[in-house]
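Note that this complex is displayed minus one protein chain, with the remaining chains in position.
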């Protein structure tokens, strides 16, 4: 693997809070409240946001609020802290303002910088623009006697230029005249990206931008960084947020922006394997979860129907009608049914594979059996999957993520133990090492 | 934004006409007729096509026809004029022929060049091949006493090499030994691209190439150019042409090739917001427009059914049956219903946001209400969407396009006023400035 230079190897959540709100008795109210988050409500990376979430006229006050709140409460905050400052590839004055705010916040005499892990730079352009930001980090470190490269730099990718720059990171990060090794998160910013790309949708919704997310994940993979998706605006739409995260995870983008503590809970939870395994059917490209009743998996929709006709069966799927013997029916259903393993299942399989490997076997079959019931007709099915070294390694990703969380987020131990049970947690922290 | 160096910031339509047709009394018939197009039938960019649309044996005559027709009628043509000459990354003789035709057409004594905005170069290869073409433009300009860089260069991207070259434009365009700042349009050519990529489909239809279109749009964004999609062969399939344009627009590719004046009308119209807003349902990934009857939005398909059962409701969607109280039903329907805003709606929202911003408010909710009727049951729904500076900026894209059209295409003013009404047109030209 590409060398990773930061404490966290995985970041699930990137939570922004306005640094200064107008018209409140305490303009730091939002970040003061966010600084108190703990457990599943607390993000892996908290971002006091002195850019878009804060009105331009409030940003000087916002910088001072960051100093005050982080100096006071940063030491107890369970996640990392990365304030976002202003920046724009097309605006020297925005860049200079961002530099000044970093310089101010990073002053050790203010007592905040010891709790701050880095800064987030929005609206970056091509790679030379990234280097300008990196140079300001270096100057800030030097002026304040911090180790060169000790402040992490995360960027918001919200332009075509920046998307292209992610393809050059691997070769640029080693060059002697920069400290780009400080790079940490690559975060997509789809609203501004949509503007920069001049895209239009009939409803005004954001396009899905699958290629951008792929390229961000690939850029992170090639340079040892972490990919994070942008904000999901429709806060009430929990189902949609989860679907987006599932889609992101299949691209290797395991982190996502969160706008509320409720979204943080969802996003902290999403990349962790479920507590219980479940069966589902994939009918015509739609996945339907099955209801488990006394160990039988029941399908109650109308996309599939099944009749027993003496010895045989009649199965109807997607407008086709098949007459099948029992064996053929089982084969057909095997093509439709899928098992979603629990954390316990994954750890079991990994331990089983480790034991087999120890004994000199390179590949073993992992089986899952159940009884399906469709229209009152029951049939037993058994899925099997070959595990070899590569399967084992790929299955390790959610477990490595769990271990990274477990190591760096003791404030979540209790909730994780409640979720999975103590013994699963213990085995999951041990496996693969 | 990246600096744009040409008059037009948006190009909706790229219309090609054969420069010389065999067996006609007047071999220039097609371009003579095209040169007379006006209003919505006239493209933003007209391309007398001395390459694929014209038989190889007719191309010398084609070049002379271009000179004759453009010298005569080019002054009145309402769009830009960019003839396409021959070129091929693998053929020095094609390249030399293209150079000779440019040299001939650009001769000021012929009287055509004053109406010509640039040339289109097909079949480009890697970036060094683009530079060869650029160098010929420079020589043509120098030989004829034209300003260096005054002739725009547009390319057809129809090879993997050229797709990769689009990732290098930003850094190549500034270099002292070329004039690549003359670049204007990046046009995909999917038929030859399919050949170059050696792709096969069972029916012989073109693959959709979503990644190519993304990369073209991104290349345009990063280098301040304009992305245009290739020809849509099935001229009778207006619905398919529209769907392709909607898909392109969500990628930031707002222009498309047109093969007939009928396609030009469609494509000039497509990226402009509709004259009236409309409601639709998104059921199982399919969008269904609702019929408005006396202000009620009526769904008449069978993917959704709704019954009233005393106090409650039974909603059936995609094979699932939900029993819901009124509030739950409303919430559920809100997840399915979408509003497609009109130009008037967009301008309203922008003005409203501008006023709020003026008054110091950074984000406001925009609401849309209606009554839905499904299976005779009526229910009121209200969608709301938060608008902040970024939403406002992204919503600006279709309005900026409208303003660009309005400024450069006075021949379309009348049709636009008929479409939207004078007052909407006036407000749309003023907003955001």
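Residue numbering begins at 1 within each chain, and the chains themselves are lettered A and B in the order written.
Here is the rule we go by: contacts are C-beta pairs under 8 Å (C-beta built on N, C-alpha and C of every residue); 3 or more make two chains touch, one makes a residue touch a chain.
Remember, it's a predicted structure, so these values are computed and weren't measured experimentally.
From the options B:160, B:262, B:277 or B:421, the residue with contact to the chain not on display is B:160. Considering B:90, B:414 or B:430, the position touching the chain not shown turns out to be B:90 (whole complex). From the set B:154, B:194, B:249 or B:370, the residue in touch with the chain omitted from the display is B:194, counting the whole complex. Note on the undisplayed chain: of the listed residues B:174, B:301 or B:360, the one touching it is B:301.
Residues of subunit B in touch with the missing chain: 22, 52, 55, 90, 126, 159-161, 163-164, 167, 191-192, 194-205, 207-208, 210-212, 233, 237, 239, 286, 288, 301-303.
Touching residues on subunit A toward the chain that is not drawn are 1-2, 10, 167, 170-171, 210-211, 214-215, 217-222, 246, 249-252, 254, 271, 284, 318-320, 335, 338-341, 360, 362, 385-386, 388-391, 393-398.
The definition used in the following text is that only the chains that are shown with their structure count from here on.
Measuring from the averaged C-alpha position of subunit A to that of subunit B gives a distance of 34 Å.
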